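Starting off with a structure, shown below.
Shown here: the complex without one of its protein chains, the others still in place.
Now for chain A:
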């Protein structure tokens, strides 16, 4: 990136601004470390003393270097696809040095008002250094009155070194017609992983989420929580898998609310390859509990209001 580009404050149109509000709950500003990808190119970007963002030379995407001196900074790297018919594949690599503490706010919003499909495939790799602590937030959202589909297929690979901590907080809010998520985490000694995945599908949408967690280091632990709501004619499939190759703890919990004519398939898999691997899974699919609805009715809420409150909090 040239210096001229780095200093430029880009104009952001109304549609993009409104999408950014949906996908970046911390608030997107053109300051600190950031990179806004818009319709397949980098619209604006900024570095800080500790965080440097470099555009890849050989393919689409960026390399984000987070130095050891980073103590509580945020990096915002949202993606907005506002044109119909865009097929965007991007490779983002994150290098988080030993002892760094950072929050990375990603997310992708598609506004498709045309008849062609719009698709974004974000392929993210995180190299998490020893003792580093990373919080990664990712929200996916789709909107637009067009008939073209809004498709998001994220691939996330996380390599965790000794005693590192990674919190993966992903949410698909609404409006994504098709998604296939692939997540792979390789954990070293004493590494701690927290995953919270929240997903809402409606109409004829489909969502598939595959997650492979390799607990390779002694004392590593993983807590995977997946919550979803399936409405309309939508379909969801979850397949989180924890592979214990050492003394480790893992807990997988999948909870889904099923409504209307939706279908939900939940396949938690646990695979212990070490005598000291302690792995638990829980999975539940069910409609909204009638006792919850009645309780909220006693607060004066109508059936519809009560249902909305239950879903909103379940996915909060």
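In the analysis below, a contact is a pair of C-beta atoms (placed from the backbone, for glycine too) under 8 Å apart; a residue touches a chain by one contact, two chains touch by 3 or more; residues count from 1.
To be clear about the criterion, contacts and distances are computed from a predicted model.
Going by its UniProt record, the hidden chain of the complex is named "ATP-binding cassette domain-containing protein" among "Acetolactate synthase", "ATP-binding cassette domain-containing protein", "Simple sugar transport system permease protein" or "AzlC family protein". Contact with the omitted chain, checked across A:155, A:218 or A:309, is made by A:309.
Where chain A meets the missing chain, the touching residues are 227, 255, 289, 291-292, 294-303, 309-310, 313-316.
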